[in-house]
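Worksheet: one structure, shown below.
Note that this complex is displayed minus one protein chain, with the remaining chains in position.
A, B, C, D and E label the chains in the order they appear, each numbered from 1.
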Amino acid sequence: MKKIEAVIKPFKLDEVKAALVEIGIHGMTVSEVRGFGRQKGHTELYRGAEYVVDLLPKVKLELVVPDSIAEKAVVAIKDAAKTGHIGDGKVFVSPVEEAVRIRTGERSDAALQ
Amino acid sequence: MKKIEAVIKPFKLDEVKAALVEIGIHGMTVSEVRGFGRQKGHTELYRGAEYVVDLLPKVKLELVVPDSIAEKAVVAIKDAAKTGHIGDGKVFVSPVEEAVRIRTGERSDAALQ
Amino acid sequence: MKKIEAVIKPFKLDEVKAALVEIGIHGMTVSEVRGFGRQKGHTELYRGAEYVVDLLPKVKLELVVPDSIAEKAVVAIKDAAKTGHIGDGKVFVSPVEEAVRIRTGERSDAALQ
Amino acid sequence: MLARLEPLRRRCAGLLALGASFAVPLLLAGAARAEDAAPTADPGHTAWVIAATGLVLMMTLPGLALFYGGLVRSKNVLNVFMQCFVGAGVVGVLWVLVGYSLAFSGSELIPGFVGDFSKAGLAGITKATTWQIIPDVGASPEFIPELIFVMFQCMFAIITPALILGAVAERMKFSAYVAFISLWLLFVYCPLAYMVWNANGWIFKAGGLDFAGGLVVHMSSGFSALALSIVLGKRTGFGKEPMPPHSVPLCMIGAGLLWAGWFGFNAGSALGANGLAASAFLNTNTATCAAVVTWALIELLHRGKATAVGAATSAVAGLVAITPACGHVTVLGALVIGAGVSLISYTAVVFLKSALGYDDSLDVFGVHGLGGLWGAVATGLFGSALVAEPPSMGAQLVLQLKGVAFAAVFAVAMTAIIALVLKAVMGLRVGIEDEDLGLDLAEHSETAYSFGTGAASFVERAPEGYG
Amino acid sequence: MLARLEPLRRRCAGLLALGASFAVPLLLAGAARAEDAAPTADPGHTAWVIAATGLVLMMTLPGLALFYGGLVRSKNVLNVFMQCFVGAGVVGVLWVLVGYSLAFSGSELIPGFVGDFSKAGLAGITKATTWQIIPDVGASPEFIPELIFVMFQCMFAIITPALILGAVAERMKFSAYVAFISLWLLFVYCPLAYMVWNANGWIFKAGGLDFAGGLVVHMSSGFSALALSIVLGKRTGFGKEPMPPHSVPLCMIGAGLLWAGWFGFNAGSALGANGLAASAFLNTNTATCAAVVTWALIELLHRGKATAVGAATSAVAGLVAITPACGHVTVLGALVIGAGVSLISYTAVVFLKSALGYDDSLDVFGVHGLGGLWGAVATGLFGSALVAEPPSMGAQLVLQLKGVAFAAVFAVAMTAIIALVLKAVMGLRVGIEDEDLGLDLAEHSETAYSFGTGAASFVERAPEGYG
Partner (left out) sequence: MLARLEPLRRRCAGLLALGASFAVPLLLAGAARAEDAAPTADPGHTAWVIAATGLVLMMTLPGLALFYGGLVRSKNVLNVFMQCFVGAGVVGVLWVLVGYSLAFSGSELIPGFVGDFSKAGLAGITKATTWQIIPDVGASPEFIPELIFVMFQCMFAIITPALILGAVAERMKFSAYVAFISLWLLFVYCPLAYMVWNANGWIFKAGGLDFAGGLVVHMSSGFSALALSIVLGKRTGFGKEPMPPHSVPLCMIGAGLLWAGWFGFNAGSALGANGLAASAFLNTNTATCAAVVTWALIELLHRGKATAVGAATSAVAGLVAITPACGHVTVLGALVIGAGVSLISYTAVVFLKSALGYDDSLDVFGVHGLGGLWGAVATGLFGSALVAEPPSMGAQLVLQLKGVAFAAVFAVAMTAIIALVLKAVMGLRVGIEDEDLGLDLAEHSETAYSFGTGAASFVERAPEGYG
């Protein structure tokens, strides 16, 4: 199994989720994160003083999938999340050794369906 | 070393934590996430319009443990987090190559005690 | 490629970020988490009743780097995040098989620059 | 707010002149000629009572809603707001239809206990109808429009049942709550208001003092809260897991608005802008300050730290305790009442609750029930009636204890009956899954907070062009 | 607030005595001697109007800002606050410079339509200048300082354009908003106020009733909101993705403060503390309660759940609808008006908006435009003018419909013109990236919330010693 982690722009979440559902992926975990990268941060003001906030709001998706569909999922995410502008984010793939569905105790690929 | 990631129902956190402490695990990191899966989302209302919120509040646990106790930890989590109802969540296990305790610089299993 | 995850004290974030930038790392993802470990929690009060909160605010950094600079990054984090007091946190290193830059479709090390 | 001279209020305004210091024969003659004219409202007194009425509404909306809403968990905050808003709506309608009549009509259904329907729908009350303000000893009668008295009392009728919700927060069915407060208003609040504030009420006639509602408002709601929370049962997880306030700042805003609004409640109960109102105001503030300081000191001694929730709680406790007494005591009495209530309520909230094991979610019994009781008793100890020859301290204390005992028993018994009937008919509690999910989603299909840029994306379909 | 007897206001205060019940010849003689003296302000009436004026400011700051601010997404909440605060600043300055004069001067630029600059900069108004309060039938004239009337009206002028922002929230350029409301104040609000409330205005002279601003405040802002939101265009994503409120509690605090403050608005419009003010107060509260209960029932029937946003919305709708009627109807009329507005506004917000497809972000048209319209019509159905021989119901209804029709057309046409001119000159909308980023950052370089211990660390450099 593979774990796919994607950091994307928040407003793209709906589209990415739809793209994944379309290729048959029905489980994922989402969290709000802040990203630091090439994308320039905002300047903010407080009583006349300026400061730069360089950690920008992003959404992180985590999904564990059978090896067989990992590449398909990566491509789906990449396509759906793309705006072409800097800061679109990254997708990372890493190995997972075991998965368990808590409700049933099912393991491995069966836990993911 | 193994990294165990568990996505569970928020109100189960206390029980899971207690179960882990019982088997001698004294370190973990917790975050609030939202989960998408088989569990149906809520319908919400805004001025007469209905919409579905299909990302549900979950809690994610991350703990890195020596290989030897990984399976014990997985079972402990699985048992404590189980309600038997849909949406109980998942446990994933993946390899970790190195661990460092920042305070002391200790590495590997020693960093985890 | 390696994924480096560090759980640190929140007020150390700026210093750690600066240390990483110094060694040429320009991308990372940050999230707010709560940590459980040796560090003692706080006692809180509510209308005369005391209770202990043992999950403490921490910041988690995630960065994926080419194998070649992983160790350098670990050391940079470790040094910058250290106060010497309990609760300083941990650094974990795990394998990553693929990385994609969404904007360009670049893969592997090229996605990280 | 005692309507002691209510039967007099249709007498002539000419008598006004009698009490005036520069009354000369000729003016008296003029006054005599006007003897049969209807009394007219004084703009100054009216001005203060209108303003005070607005302040008392603000105590509930948003004051109490915030005070309670901040203390519950974030999944139940909107339910608290709904209990306050829809509760206000229901009471506001019932009040003009029947409630005011039951409490303040001149004729009665059960002598000494409750009025009748002679003023139902505000029958007979016009813009020109007036109501007499609380007369100070020797002062001449003065008046305000009865319509504003109707509203001033309406705001009391709105906040009193809302106080109860604190005891049943986080688990009561919304429909059952609305049904409960409707019945409670008619069968508990209106009769008690009649007994204590109507010139024909038995407690009033006996000489019991309750300037702004220690019995009618605080003991009634506090003791009912205890009864209802016991019938309802504890929250799931109560005593095992802590349920810390989701937003102490909201609670503090509420406490601040309650404090400010309570000046309308207490000083407004003079029904006029005069020395009595000023005195009630001063006692209100002084007792509250004393309560806040005392609670902080108790906390410091008991746990080593003074807390913000404690400050908010003690402010409310001080305001509760001075309510029945504020028109009857001096500044010294106010200091003692304020300090005393912190001792009593802190003890109740910390030790009594855990000893007895009931789950009064936000401590309505400890703060309002016992605070109101203490205030009513203290009125007998430190206060004096606004009449020419007030009874002795001992005699007044006996009167007060009678009233207190009756109010406690009456509130508990009636509430238990109403609650048990409703439990049988419609059920009182939400299911355990709904309790876990939170009442905001379960009962109102809403979420209080949607932070984060991505929040809006967490949604699938939007029928009917939602936007 | 009709200034019906405004031309009279310089007549002598001695006439006061005429209406007093114990007027004896000698006093009348005294009164006669003073016939030429300037009228003096009554402290009681003045007291209430000062307090009411403060309450009306509180409706906007922080009331309306919270009500709207809670309903938008968290990335746009500060922009809403800025529209309210800077909007208040701009209107407050313009009002004393020219606005008050255009609306309430005694001479006119366009007869029947708008005043002139004779009171610009408050020329000729001193501490001693007075303004006559709304006279009840047969009552003698009474007065308040004109300076407080200037301020009472100023608060109306502040809140009315601010109401419009709800329709254009989350996408309008801040500079364009400020320009828009400045022009709108002078070209829409001041003329309408003149027509309806100035003794020389054509609607006033025709006998149209608008006690506290159904036409001037709510229809004007509601219909203008519709026009402006159409010129501006929809929010990006409107109809596709839900945009749930970021903080319903903030919205509820706002609704509570609006409710409490509205007593100043409506009862304050009597300009005095008397039976008329009391009646306006009672009607205001009763209609609002009826609206809240009715809306909750409709929601229950339509969707199975009563919601908190619904309670807040219906409270405002009830307050809007009773505004023009509150001085003219009885309690029964208030109940019907309150219940009716919930039916009308719910229908508009749920069905009409999606049928027509405009993006009135926070339903200003459905709530204020149609609520104000219903209230103005209902004043003709259930109300009666405060004159000795009020016209028949049919005749009054025709008068009301005339006023309503004019206000709707005038507001829409003028707003469209102003909006189109500004669109050409400076542009109305922020760019799509800024809309996505949120107006707080894009227009004000600020973030509303910085929670978490680490929040402050998320920043790089702090020039000029920021701290």
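Definition applied: contacts are C-beta pairs under 8 Å (C-beta built on N, C-alpha and C of every residue); 3 or more make two chains touch, one makes a residue touch a chain.
Since the structure is predicted, the reported quantities are computational estimates derived from the model, not experimental observations.
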Which residue of D:288, D:323 or D:345 touches the chain not shown here: D:288
Selected residue (touches chain absent from view) among D:124, D:249, D:394 or D:431: D:249
Residue in contact with the excluded chain [from E:98, E:253 or E:386]: E:253
Per the touch definition above, residue among D:124, D:357 or D:427 touching the missing chain: D:357
Residue numbers in subunit E that touch the chain omitted from display: 13-14, 17, 26-27, 29-31, 33-34, 37, 40-48, 50-51, 53-55, 57-58, 60-63, 65-66, 69, 77-78, 81-82, 85-86, 88-93, 96, 121-122, 126-129, 144-148, 150-151, 154, 174, 247, 250, 253, 273, 440, 443-453, 455-457, 459, 462, 464-467
Contact set of subunit C toward the excluded chain (per top definition): 11, 14, 34, 41-46, 48-55
Touch residues of subunit D, complete complex, unshown partner: 21-24, 26-27, 42-45, 47-48, 51-52, 55, 73-75, 136, 142, 234-235, 238-249, 252-253, 255-257, 259-261, 263-264, 267, 272-279, 281-282, 285-286, 288-293, 296, 303, 305-309, 311-312, 315, 331-332, 335, 350, 353-354, 357, 359, 361, 438, 449
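What we mean here is this: only the chains that are shown with their structure count from here on.
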Homomeric contact subunit B-subunit C: same or different residue positions, threshold half: different
Furthest chain, CA centroid comparison against subunit B: E
Pair in B-D, B-E or A-E that repeats C-D, with over half of contact pairs matching by residue number: B-E
Turning angle required so that subunit A lies on subunit B, C-alpha fit (0 to 180°, nearest 5): 120
Subunit B and subunit C, separation of their C-alpha mean positions in angstrom: 18
CA centroid of subunit B to CA centroid of subunit E, Å: 53
Per-residue multi-chain contacts in subunit B, two or more chains: 31, 34, 44-46, 48-51, 55, 94-95
Per-residue multi-chain contacts in subunit E, two or more chains: 241-242, 244-245, 303, 305, 307, 309, 350, 354, 458-459
